[in-house]
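All protein chains of the complex are present and in place, except for one that has been dropped.
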Amino acid sequence: MPRGPRQLAGRDVAARLGAALPAAVAGATDERVDIAALSIVEALRWLRDDAELDAAQLSNLCAVDRYDHFEVVYHLQSLDRNHQIVVHARVEDYLEPELPSCYPVYRGALLQEREVYDLMGVRFTGHPDLRRLFLWDGYPGFPLRKDFLQIGGHHPGLPGFPFETAGRQQR
Amino acid sequence: MSAALDPIRLRARLAPRTLARGVIAFAAFVALNVAIAALVVSGALDGEWYDFRDLGLGVQQLREWLDEQTADQPGWLTDILRSTTWLSYLVTALLGATGILSFVGGVLLVLIWVERRLIGRIQVRRGPNRVGPFGLLQPVADAIKLIQKETLIPVGADRVMFFLPPVLVFIPGLLVWAPVPWAPHMTYVDTNVGVLYLVAIGSLATLAIFMAGWSSNNHYALLGAMRTVAMMISYEIPLALSLLTVVVLTGSAQLSAIVEWQSVHNVWIVVLLPLTLFTFFFASTAELNRTPNDIAEAESEIVAGFHTEYSGMKFGLFYAVELGNAVAVSALTAALFLGGWSMFGLQEWVPAYLLFATKVAAVYFVLVWLRGTLPRFRLDQLMAFAWKYLIPLALLNLGVVAIEAALFRRWEGEGVVVLGGFALANGLLTVVAVRGWARFLGYAPEREPLLRPTLTTGVGGLRAVDRMRTTR
Partner (left out) sequence: MTTASDPYVLNIGPQHPSTHGVFRLRVVMDGEHLQDVDMVVGYLHRSMEKLAEERTYAQNIPFTDRTDYLAAMSNNLGYCLAAELLAGVEVPERASYLRVIFAELQRIASHSMANGTFINDAGAWQTPLMYMFREREKILDLFEMTCGARLTTNYMRIGGVAFEPPPEFYPAVDALVAELPDRIGEYTELLVDNEILLARARDVGVLSPADAINASITGPVLRASGVPWDLRKAEPYCAYDRFDFGIPVGHHGDCYDRFLVRLEEMRQSVRIIRQALDGLPSGAHKTEIPLALRPEPGEAYARVEGPRGELGFYVVSDGGPAPFRFHIRAPSLINLSLLREMAVGSSLPDAIVTLGSLDIVVGEIDR
């Protein structure tokens, strides 16, 4: 079951999308549709223009660092049909992450992609104005990456609760 | 519930201490008046100098006396004096300048407080009430603070040009007070070209303001200066036209004569020329940089306009001049349109300058009220308003009034009937011209009615938008 109250099941969306664009779908779960990185723009455009799915608005765009690859998460929503679609795009290259920009499809991606680039370092090709948003040009590194502070021997995340003496999880 | 009826404030106002203070102040005022009356009645004075009404007369007498003195004694000094009479002018000018300076200074200190308290009241807060009784000393404290502050000069500023404007802007701010008729004979310079003088003095400050904006080496200051220049040049014209209308009607450019005219005919010019008052007042607010026309220092847009970079007492001078000009405009409005010191015979019983000061305060209150209430126009809207609206209407009004003035000269005898007719005709003209010209320029609020937001309960996207458009 998808978690969001109005979220479409990822497998249904994947089935429809796969029928139209077979190369685009890389996988699906209940919650989300995984889309091949290179065909993300066509897939999003199809989702936006499809009469049934009608993903008119890019509600949220962010990226997750998975240690060896990045996931760029798109939360799409249809206002007329009142549902939500979650799309993931997997960016394999951890050192030089690149993804086509969805700005041609959703103009709302303008600042969100800049933010992702600024903090996570995913470079969106085809973005009209890909500059740092919050940090200044020449800032060393991308702070939201998990390895950002490892230089000083700092491990990301919280190992355990302070009162948990036994069974402390170490990653 | 209005702020005035707020029980907490009411209680504060009627506190025994406040009451006691009020009673003491009132008793002192009455005692002073009784003393003056006793002095007058006792005959200790010869009756020519019984209150401040004849202050102007005193200066005049002093000048005459000086002239006589210098004329009586032969010698090389007298020759120079007789040929130029400079001494008498110098002395009277110094007296006048001291008088104006001290008066304007005193008034400013009070009016800054008045304005801040009034705006505080308008904005449901209290305003300054800590320094001195009722916060009356707040402007003094501010002035001391401003004088103490370091004057910062921005890097790259033109130093000479940067230092001059506060002074340059202060001079016309004082000069404008010279022809103001406070009471019969109570005018520093009762020149017969008073209105012309006002127009000339009023446009002097533009130069200083542009100097300030340019020399600051600041983008906001330059923008503010450009706006000021554009606006002052535009609004000089309706201002001058409205002054001219008054001159044409009364047949004199002497301010005291204009007041005298209103006193003789027992009418205020505002009744006869409502459109002129509007033109004058609106153009004046534009010249004064006060809302709704304060675009030259529009805080939300260009920070502080031309005086962005000024600090300390230099800023204080700009600020003081701005307020002083507001009071001066109130005084001119009162003199030209509201009957000046005349009040349908009441001036025989009450010192005329008090009547005048009351009217000035009333007009000033309107200025403060506008400032506390209205949003601001945009620069292009204001320019369009001056050129497309105020100037044609002022010209039309001037033509009509010129005809009326000619008729009035012919039928001087039936003053009341003729003036009543003029008042009606001009009132009608105002309504018709304002509405008609607005229509002509394309103002039609009923063509595009104001739509309030509609309330829906269903959600949707573009299709819902289309649906709502079609059902509307």
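As written, the chains take the letters A and B, and residue 1 is the first residue of each chain.
Here, a residue touches a chain if its C-beta (ideal position, glycine included) is under 8 Å from a C-beta of that chain, and two chains touch if they have at least 3 such contacts.
Remember, it's a predicted structure, so these values are computed and weren't measured experimentally.
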Subject >> Visible chains that the absent chain touches, using the contact criterion stated earlier >> reply: A, B
Original post:
Footprint of the hidden chain on chain B, which residues?
Top reply: 119, 122-125, 219-220, 223, 291-292, 294-295, 298-303, 371-381, 450-462, 464-465, 468-469, 472
Subject >> Missing-partner contacts on chain A, residue numbers >> reply: 3-6, 31, 56-60, 62, 64-65, 73, 75, 79, 82, 86, 106-112, 115, 119, 132-136, 143-144, 148, 156-158, 160-161, 163-164, 169, 171
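The rule is short, and it goes like this: only the chains that are shown with their structure count from here on.
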Subject >> Whole-Å gap separating chain A and chain B, where each centre is the average of the chain's CA atoms >> reply: 63
Subject >> Residue ranges of chain A touching chain B (in the complex, touch as defined) >> reply: 54, 56-57, 78-80, 82
**OP:** Note which residues of chain B are touching chain A in the complex, please.
**Re:** 459-464
